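Handing you a structure now.
This part shows subunit A:
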Amino acid sequence: MLGITGGKVFDPINGIDGRLMDIWIKDGKVVPEEMIDKSEAQIIDASGKVVMPGGVDIHSHIAGAKVNSGRKMCPEDSLRLLRPRSQITRSGSGLTVPSTHLTGYLYSEMGYTTVMEAAAAPLVARHTHEELEDIPNIDKGVFITMGNNHFIMKCIRDGELGKAKDYVAWLVGAAKGFAIKIVNPGGVENWKYGKNVQNLDDEVIGFGVTPRQILTTLGQINKDLKLPHPLHIHGLRLGQAGNVDITIETMELMNEFNGHFCHVQFMSYGGERGSLPQSASKKIAQAINEKSGVSVDVGQIVFGPATTMTSDGPAQFSLHQRIGGKWINDDLESESGGGLAPLTFKRNNPLHGTMWLTGLEIFLLVDDPWKVFLTTDHPNAGPFLGYPQVIRLLMDRDYRTREFERLHTKAKKNALLPELKREYTLYEIAIITRGGPARRLGLKNKGHLGIGADADLTVYLPDDDKEEMFSHPAWVVKDGEIVVKDGHLVREQPGRTMYVSPNYDPQIEEDIKAHFKESYTISFENYSIRSEHMGPNEKISCD
Partner candidate 1 sequence: MKKFFTLITGRTKKQAHGLHKGIGSPDYIAATSYVEICPDDIASLGIIEGQKVKLLSEAGSVELAVHSADIPIGLLFIPMGPAANQLVGPETFGTGMPSFKGMQIKVSPL
Partner candidate 2 sequence: MHINEVEIEDTFAEAFGMKVATVIITAINEKWAKTAAQLATGFGTSIIACGCEAGVVSTLSPDQTPDGRPGVLALFFTTSRKEMEKQLLNRLGQCVMTSPTSACYNGMEGGKPVTIGGKLRYFGDGFQSSKLINNRRFWRIPMMDGEFVIEEKFNVCSAVGGGNFFILAENQKVCLAAAEKAVKVMKKLPGIIMPFPGGIVRSGSKIGSKYKGQHVSVNTSYCPSIQRQVGADLPAGVNSVLEIVIDGVDEEAVRQSMCEGIRAACLPGILKITAGNYGGKLGQYHFHLHKILSA
Partner candidate 3 sequence: MGCVSCVGFNQEIAGIKDDIVLRLKEPTTIPIEAESICPDLFVKRSYREIYDLPVYYGRRKMRLGELFSIDGEKSDFITIEDDVSNVKKIGSKMTSGKIVVHGDVGRHVGASMAGGEIVIRGNAADKAGINMQGGLLWIKGNAGHQTGSALPGENKGVNHGVIIVEGNAGLELGACMRRGIIAVLGDVGDFAGARMIAGSILVFGHLAKRAGAGMKRGSIISFGSSEPLLPTYRYEAIVQPVFIGILLKYLKELGIVFESDMTGKSYERYSGDINALGKGEIFIHVKS
């Protein structure tokens, strides 16, 4: 039993904006005061401090084949952040691609308690789950890539949409995924012929379907299956100048099905195709503001080292062609692909400056904070450790102006940012880092401190320097246990992996078996992941 008393609570889901409140915890849940025997409860005196629900990250690459390839490829990244083992914790290494335990510690120390791994191909999801089990102190889930899935594309081609729905339901359950992820629909398949897609009606080679069909089909399925999170979409032409139009077109297409558009910063550039991207933040923000079914996370650039990694193989290849250096590509049979390339975002690079501006402007121009969430698309736009800095940029206009002044002259030219006066409040920060992502993920027990919520919360020391405030919370409670005390990690405990397992017509399995024989190199029987082979896990119901 635990009480967090006298703190100034920011709990947007419950409409609490800085009210002095006590929070009571029992058996890992937030409970009414009367259920607590105060003589036995441990009390955290939060008076003078800020209390928020534990942070919820809607999109981060923390585990699985791609992340591990990044670790393997970049031993130099290990040297950027080394943590010795302690009495209670394991050793670890890596800044942009931290080792598993370290990932848990770092999120925990930043006040985060729930993190979504943004992509795994189902074929290698088992790997992702193994790593997730080794990430302590946070709950997590994994999005399953389906935008280039052969079976689904065949169903679309053959007009068998019911079959597609059953397959999707089976697949997300088999991979123990939490949501459906779409990455460059059709483009990754075309990349296996050295090509890509540029428009929603381009043809996917060998299937005769289009990105539009893939998006709408999966959008409808996602809706029909009542998955807690809407379709998680990484659209076409990532990183290319002028891609804002296709992004808006895709938003319009997906509005009726609901869609979460991830790392939208990378998808919101103006400028002629092939030229240097410009910020199209105004245009994209307007689209987001107008469309009720759309939410985004930003993928804000944080200057410094990054490791770009995505299932979008062709995007990674063109990045590699542009910047040289190391490059990993991994084509995954019948499902997906992906690539990686290390990169450093530099303040004095005009393009990087533009990207940085694009992200911040989106944050400031989207009116409703419930539609825009804080991410750095870790580690694509920079490591998640940059969140506190981004929060400061949003909350502190003077700081933002100073940072703006440090950009390359070319990036500053015609920039919108200097005119944007908005400063985020603590309440709004609580929305974009907790309430918003939790609600959009459909996690009823996360992101708030109402009765029955998971007892995940963070206590901050108020500080004018918001970066300092959000970097070093004084207390972090996970599942009712104190994991960070006086700014120090004091406890390592396993987190849960949350997954969905929607119902499907078992008849579909025969079709899938046939598909496996034809397309895969492993058998159907060896494909599905069983929950008993995972670490601690929790099935989230679809209703």
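How were these picked? Simply put, all candidates are chains of the complex that A comes from, given by their letters.
Please note the rule applied: contacts are C-beta pairs under 8 Å (C-beta built on N, C-alpha and C of every residue); 3 or more make two chains touch, one makes a residue touch a chain; residues count from 1.
Nothing here was measured: the structure is a model prediction, and the numbers come from that model.
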item	value
Subunit A: touching candidate in this complex (1, 2 or 3)	3
Footprint of candidate 3 on subunit A - complex, ascending	73-77, 79, 325-326
